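Of the protein chains in this complex, one is absent; all others appear in place.
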Amino acid sequence: MDCRSDEELYQLVQESRVHTIEGMVPDYIPALAKADLSSLSVAMAFPDGSCYSAGDIETKSTLQSISKVLALALALLDNGEEYVFQRVGMEPTGDPFNSIIKLETIAPHKPLNPMINAGALAVSSMIKGDSVEERLGRLIQLTELIIGEEGIGYNEEVAQSELETADLNRSMAYYLKQHCVIEEEVDAVIELYTKQCAIEMNCVDLAKVGLLLAMDGKHPATGEMILPPRVASICKTFMVTCGMYNASGEFAIRVGVPAKSGVSGGIMASVPQRCGIGIFGPALDDRGNSVAGWDLMEKMSKKYDLSMF
Amino acid sequence: MDCRSDEELYQLVQESRVHTIEGMVPDYIPALAKADLSSLSVAMAFPDGSCYSAGDIETKSTLQSISKVLALALALLDNGEEYVFQRVGMEPTGDPFNSIIKLETIAPHKPLNPMINAGALAVSSMIKGDSVEERLGRLIQLTELIIGEEGIGYNEEVAQSELETADLNRSMAYYLKQHCVIEEEVDAVIELYTKQCAIEMNCVDLAKVGLLLAMDGKHPATGEMILPPRVASICKTFMVTCGMYNASGEFAIRVGVPAKSGVSGGIMASVPQRCGIGIFGPALDDRGNSVAGWDLMEKMSKKYDLSMF
Amino acid sequence: MDCRSDEELYQLVQESRVHTIEGMVPDYIPALAKADLSSLSVAMAFPDGSCYSAGDIETKSTLQSISKVLALALALLDNGEEYVFQRVGMEPTGDPFNSIIKLETIAPHKPLNPMINAGALAVSSMIKGDSVEERLGRLIQLTELIIGEEGIGYNEEVAQSELETADLNRSMAYYLKQHCVIEEEVDAVIELYTKQCAIEMNCVDLAKVGLLLAMDGKHPATGEMILPPRVASICKTFMVTCGMYNASGEFAIRVGVPAKSGVSGGIMASVPQRCGIGIFGPALDDRGNSVAGWDLMEKMSKKYDLSMF
Partner (left out) sequence: MDCRSDEELYQLVQESRVHTIEGMVPDYIPALAKADLSSLSVAMAFPDGSCYSAGDIETKSTLQSISKVLALALALLDNGEEYVFQRVGMEPTGDPFNSIIKLETIAPHKPLNPMINAGALAVSSMIKGDSVEERLGRLIQLTELIIGEEGIGYNEEVAQSELETADLNRSMAYYLKQHCVIEEEVDAVIELYTKQCAIEMNCVDLAKVGLLLAMDGKHPATGEMILPPRVASICKTFMVTCGMYNASGEFAIRVGVPAKSGVSGGIMASVPQRCGIGIFGPALDDRGNSVAGWDLMEKMSKKYDLSMF
């Protein structure tokens, strides 16, 4: 796609890039440990089809937790709002994304929200299809529809690497199975979830996903309604209340834009009616968010007055 | 003030009022237990000075937790953002408003956010003044400036009643004192907090507070900047992420508007750039929100397309 | 074996049996739900070879959590004290036996003690052998040595039933695997643990296990040292501090004897230097202990002055 290099964005990227040295890659996913810590790329996609970028926009990265938003959208399409929220809550939590505590302390034993791992596992288990392949295929298809291009795939090496280190997710999935939130085989949902996390794209595509949500589910070029407005609205709401791990509250205060991050260093943001933003910067802060990406979002929010609040 | 009875609002109120029978008044505050459970009133205030209402708009109620927003605004004015957030966090929590657990489990030992009781106590302790009277007076003064009218006071009977049943708040305050989040005498901050909760007004005034936040702190009639835009923005953000107790996430999904509730059955909402809403309906659901007020907000959000998301 | 019916014990059993109506069988293990709720049997085995009993002493029941003591003994024999306690703690906990919370909140992430499920899974994973069969066989062999008779086996129906409902244990095992407390395949340790829980015997055999621990590991008839005194001592200590689920503290106060219970309604007690006691009474109280068995232990403790304290 055509996405123009932009001098102003480049300046911001240069300023934010200095923060990459404060970050680290997660050591629990070996395949992510190879990422170039100093890299930082950004794209902004607008409803009129224009796109501005800075940094290396060719490199693809995996979505990791950003995929939770797409999976939620598909699960809502497949099952409807009522079914989904009988199994997953809507509340943000002060606990880390991989905490299991609330599953035990809160009754009924359902995950607090779809953006923590426990909730995302429950959501993935609701994606319909006869096999893991088919269900993953449907998620990829939806992603391609949203982006408006084919050719989206997942990184097998990363998926394999995560599958081998997914014991904490397996622990949560069995906990959820015990309480009937997950009904299928744990191995299946773990495989689906792990592969979904390994879906990869560049920051331009990521910005386009953000743009579609910003436009209430309508494709800006074709005018086609890819997602019902209600589904897009739900996704954006969770991005505000729980999108940035247990720093979501602070991000809302400091940036004020619906956004979802992943441990690959990705951030996808949706500025309602205005634009989508995609960022990849693999160096993470201690809460799992791209350290330079966060800084860049703060700078962009101030410069372009992006905050909803 | 002039606030016109509105037929459309009246219809919505009639529909929502049926839910009052599902609610209860909190038994731990004797003075609140006398409220008329079936009552429900609402006002919408607009930037052009117009105001529409339904229900008994003359009755005054106490603000309770809604006062946390005003206290936060004043603490930010008094101390600046940095000072305040060194002592209080920005993260929503899945725990109840009066939970003490996170104070122990999260390091450093500061309250998760200014909208739970622990955080609100910390915030009140930052309001400047030589005495509790002076500090409370300053908060009332700010409230009067925001509303644009004098004559705001607090309900002494309710304050006295809550002071006598404030042991859980005292427990939290001493916990915070132990960890140097609160530095003054616990008795002083408990008195200030309890009296601030007992500030009373009618739903029209409440709507006007919401309106000022919706207008980024600028008084719609005079154009005067009562609160800096940044302070108004911070308040609205917390109203989205933590304004409705541990149902804030669900309210964001179902209503999508910055709002703060109190156990007196009040809800104050701010629809950015559009209007402020004030509601009083004393019958509460099990999470402490006005049960009919919540329903009314859902209906208004759908009818007038109020959601930010 | 020869175990004489005793009139005095029979009287106590009759008195305690009335409490069976207050109890329930656990609904999460279908095969246990068939137990005769009103049954209660007891045996006391003494160092001189004498044995007194009351109730139906022919019926065999599964050990369930009582097997945790035998597994701990074997794991200590196999690995030594230091190795075992690097992986499992020694502290009692106020949490239920199947709680997962402390695994997350306490660092390092090891189970608090070998008597809660998380700790027992870790202990079972330390039992040596080339296959689950061999490891289970070694545990059964040790049990036969302790009892002094062959013919101990496990109940396949119960094992199968529990294997199908073991998702919470699987959840814990994966959590422990994530933190390297368990190193083998989760399926293997779950199979071993589930089969170990299904080892079955009658209350006379159970009393003999208690007797051997009471005699510091020395077989009272042959004088053979079946367990090192230190291993017997460790087992008895855990039976005091954590043997009766999260009612262990109360049992110590009310009965004062090292004892371990199981959800099959079994209680095995060791009165140092004096006797072993075996009880089966399937009706459970809300903390998982035999309701009539507990009452019987209180009565026996008072009548025979059994308390250590």
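Labels A, B and C are assigned to the chains in the order they are written; within every chain, residues are numbered from 1.
To be clear about the criterion, a residue touches a chain if its C-beta (ideal position, glycine included) is under 8 Å from a C-beta of that chain, and two chains touch if they have at least 3 such contacts.
Predicted, not measured: the structure shown is a model, and the values here were computed from it.
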Neighbouring shown chains of the undisplayed chain, as defined at the top: B, C
Residue, one of C:G89, C:P220, C:G266 or C:G288, that touches the chain absent here: C:G89
Candidate in contact with the missing chain, chosen from C:L112, C:I226 or C:L284: C:L112
Contacts of subunit B with the absent chain, listed as residue ranges: 99-101, 103-105, 167-168, 170-175, 177-178, 186
Residues of subunit C in contact with the chain not shown: 89-95, 102, 106, 112-113, 233-234, 236-238, 240-242, 246-250, 252-253, 256, 258, 272, 307-309
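Everything that follows uses one rule, which is that only the chains that are shown with their structure count from here on.
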Two chains sharing the most C-beta contacts: A-B
Farthest-lying chain, centroid of Cα atoms versus that of subunit A: C
Computed distance of Cα centres, subunit C from subunit A, in Å: 47
Distance from subunit C to subunit B - Cα centre to Cα centre, in angstrom: 54
Approximate Å spacing (C-alpha centroids) for the pair subunit A, subunit B: 32
For subunit C, residues that touch 2 or more chains besides their own: 105
